[in-house]
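Every protein chain but one is kept in place in this view of the complex.
Now for subunit A:
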Amino acid sequence: MASTVKYLRVPPNSASLEEARRRVFDFFKTACRSIPTIMEIYTIDDVVTPSQLRSIVASEIRKNAHISNPKVIDMLLFKGTEELNNIVEHSKQRHHILGQYVLGRPEITPDSATKDQGSEYLKNFFRSNYF
């Protein structure tokens, strides 16, 4: 299947933080535009909505929002584009997508977050040997 995501064929060094910022937004837009394809490939229409996937992508990007070195940002963008390409080319499978990006997020699977994990004794037991 031809890759529908164009690789960021740009010089590997962003000239400035502003240019890196622009590239991050371009990457985000490319990812959002591939979301309908992804939902169709992996048939996750009944698990998440496109808007939730957009929020997931945004939160992943936001995890690295504190970085200020343009070269590090370029490297992260390269990894992100590679990941997006893998997903769009169906190199992954449904459980990869669901496990890595959908499950465990409190806003999407609220019931698992509030599950009772056990008594206070058990919590201490899991934490350490000595209590």
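Note that in this section a residue touches a chain if its C-beta (ideal position, glycine included) is under 8 Å from a C-beta of that chain, and two chains touch if they have at least 3 such contacts; residues count from 1.
Just so we're on the same page, contacts and distances are computed from a predicted model.
S.K.: The hidden chain: which UniProt name fits, "Proteasome subunit beta", "Serine/threonine-protein phosphatase 2A 55 kDa regulatory subunit B", "Pyridoxal kinase" or "Acyl carrier protein"?
M.R.: "Acyl carrier protein"
S.K.: Of A:Cys32, A:Val47 or A:Val102, which one is in contact with the hidden chain?
M.R.: A:Cys32
S.K.: Of the residues A:Ser51, A:Asn69 or A:Gln93, I need the one that contacts the missing chain.
M.R.: A:Ser51
S.K.: Mind pulling the subunit A residues that touch the left-out chain?
M.R.: With respect to the unshown chain, the touching residues of subunit A are 21, 24-26, 28-29, 32-33, 50-51, 54-55, 58, 61-62, 65, 107.
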